[in-house]
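Every protein chain of the complex appears in place save one, which is left out.
What follows is chain A.
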Amino acid sequence: MFLKKYIQDIWGAVKSLATGMKRTGYYFTHHKEIITQQYPDNRDTLVLPERFKGEVVMIHDENNEHACTGCTACELACPNATIKIITKFDVDAETGKKKKAIDTFVYHLELCTMCNLCVEACPTGAIKMAQTFEHSVFDRSQLTKTLNKPGSKIRAGVE
């Protein structure tokens, strides 16, 4: 009786190991079913999902105009003080009235956690998340970015 159980145990063990090895052997002989993804070096053809949160960028149109009014809603929404908006007063050439506008939109990428709250908070849709993913630089100061392009101004009609 003892011997029978002993042999049964050994047989069961060999069988279970063979089942596992069969699966390993299957993948050893079916190379096409193995999925190995390489690091995405194919920058030109790589398509990331449009919602992928890489970094915050400001949308500029072809006339170098953006939609940021400098309302600081994104600055208040940010949990990490990633965004700092420095405003100035533009003088309208025709009416002579002073109008608030952004001077620099400072964005600290090193503090950003890509939570998307600033994009949600923006009332004019001036900023969005870009699909970049390689942010390594040699110096920390390079991570502090100015999002509005030089010479850009607010699009007419955006309040």
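A few points about this structure:
Here, a contact is a pair of C-beta atoms (placed from the backbone, for glycine too) under 8 Å apart; a residue touches a chain by one contact, two chains touch by 3 or more; residues count from 1.
Convention: contacts and distances are computed from a predicted model.
Note on the omitted subunit: UniProt lists it as "NADH-quinone oxidoreductase subunit D", one of the names in "Transporter substrate-binding domain-containing protein", "SusC/RagA family TonB-linked outer membrane protein", "CU044_5270 family protein" or "NADH-quinone oxidoreductase subunit D". Checked against the full complex, the candidates A:57, A:117 or A:143 give a single residue touching the omitted chain, namely A:117. Residue-wise, the contact with the chain that is not shown comes from A:23, picked out of A:23, A:100, A:135 or A:149. In the complete complex, the residue from A:129, A:143 or A:158 that touches the missing chain is A:129. Of the residues in chain A, those that touch the hidden partner chain are 12-13, 16-17, 19-20, 22-24, 35, 37, 49, 51-53, 77-79, 113-117, 120, 129.
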